[in-house]
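Of the protein chains in this complex, all but one are displayed in their positions.
Chain lettering (A and B) follows the sequence in which the chains are written, and residue indices restart at 1 in each chain.
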Amino acid sequence: MTDVGFIIAGYGVILGGTALYVGLLLRRLAAARRVSLQIRHEAESAAPAAPDRQA
Amino acid sequence: MGTRVLGIVALLAVVAASVNALFLVPADVYQGDAQRIMYVHVPSAWLGYLSFGVTALAGIGYLWKRDLRLDAIAVSGAEIGVMFTAFAIWGGMMWGKPVWGVFWQWEDPRLTTTALLLALYLGYLLFRRLTDDPHRRAARAAVVGIVAAVDIPIVHFSVEWWRGLHQGPTFGSPDKLLHPAAPVLFVIALVGMVVAFTLAWVWLMIRRYGLARIEWQIEEHGRLGRISAARRAARTAVAPADGAPEGA
Partner (left out) sequence: MTGLRADAAVALEIARKDARAELRGRQIAGSTLFFATLVLLLFGFALGPDARRLADAAPGLLWLAIVFGSLLTVARLHQLEAEDGALEELARYPIGRHAIYLGKLLAGFAAILVLGGVLLPVVGILYGIDLAPAWPALAATLVLGAIGLSAVGTFYAGVTVRMQAREVMLPLLMLPVVAPLLLATVKATSAALAGNPLGDLGAWQQLLLVFDVVMVTAGAVSYGHLLEE
C-alpha cells in the first residue's frame, strides 16, 4: 500500500472523529436526561406545597 | 428501541464498508492507494450538503409553523453538517497532497466552496449559542440559515468562473469514481460507504434531535425558575420582616 500515512490520517480523523462525536453526544444526552429527571422529581415533591414554601 | 437497532446496524455497516474500501477493493491504477480516501471523503461531503439542506428546509418550516421541534431539527442538521463538512475538507486535503501534490488547491471550486460553507454554518452555530430566548433564536437562526443556503450557489458559480476565466482545467478531478468507465468494484465500494454513512447520519440526527428537545425543556425550566425566584425576591422585599433573605 502506498501513501499509508495519508490514508491513516484520512480514515483516522473521519472515522475516529465520528466516534468521538457519538461518544460526546451520548454523554450530553445522559447528562441532559439526568437534569431533566431531577427537575421532574423536584416538581413532583414540591407540587403539594407549591403556593408558598416559606409559610 | 428502533433507534438502538439502527445504531448497531449503522456501526456494523460502517465497519464493513471501511474494511472493504481499505483492504478488499483494488487500488486505482493512476492515483494508487490514496484514492481509497475518496471512499470516506465523498460520503462526508454528501452528508454535509444533506445536513445543511435539512437545516434550511427546517428553518423555512419554522418560520411558517412556529414549531420549536422544527428548530430542533435545524440545529441538529447544522451541527452534524459542520462535522461532516470539516471531515470532507480534511479528507480532500489528505487525498490532494499525494495526488495533486498540494493540500489546498485554490483552483478546485468544490474545495473553496466547501470551506466557505463550513465558515457559514460555524457562524450559524455560534450565533445560536449566543442568543437566549428560544423563539427569537429559532426565528433569527432560520433566516441566517436561509440566507446562507441562498449564498451557496452564488459562491459556487463565482469560484467556478474564477478558475474558468483565468486558467486551464484542473487535473485529477475527484469525480473519477463516479465516471461511467469506473470499475464496478470501485462503484460498489463507494455506494456501500455512502449507504453506511447515511445510516449513521440518520442515527446521529435522531439522537441530536432528542438532545435538543431535552435541552429545550431544561432551558424552559430554568427560565420559569428565574421568574419565580424573582417573584419570591420581590415578595420578601415587600415583607422584609419574614427573616432569611433569599440568596441568588
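Keep this in mind: a residue touches a chain if its C-beta (ideal position, glycine included) is under 8 Å from a C-beta of that chain, and two chains touch if they have at least 3 such contacts.
Nothing here was measured: the structure is a model prediction, and the numbers come from that model.
Trainee: Need the list of shown chains touched by the one chain that isn't shown.
Mentor: Over the full assembly, the chain not pictured touches B.
Trainee: From the list B:Met94, B:Val159 or B:Met193, which touches the chain that is not on show?
Mentor: B:Val159
Trainee: Out of B:Ala139, B:Val195, B:Ile218 or B:Ala233, which touches the unshown chain?
Mentor: Checking the options B:Ala139, B:Val195, B:Ile218 or B:Ala233, the one contacting the hidden chain is B:Ala139.
Trainee: Tell me, which residues in subunit B touch the chain that this view leaves out?
Mentor: That gives, for subunit B, the contact residues 63, 116, 119-120, 122-124, 126-127, 130-131, 136, 139-140, 142-144, 146-148, 150-151, 154-155, 157-159, 161-162, 165.
Keep in mind that, in the parts below, only the chains that are shown with their structure count from here on.
Trainee: Quick check on the complex: what are the subunit B residues that touch subunit A?
Mentor: Contacts found on subunit B: 14, 18, 22, 27, 32-34, 36-37, 40-41, 44, 83, 86-87, 90-91, 94-95, 97-98, 200, 204, 207-208, 210-211, 214-215, 217-218, 221, 242.
Trainee: Can you list the subunit A residues touching subunit B in their complex?
Mentor: It is residues 1-4, 6-7, 9-11, 13-15, 17-18, 21-22, 25-26, 28-29, 32-33, 35-36, 39, 54 of subunit A that touch subunit B.
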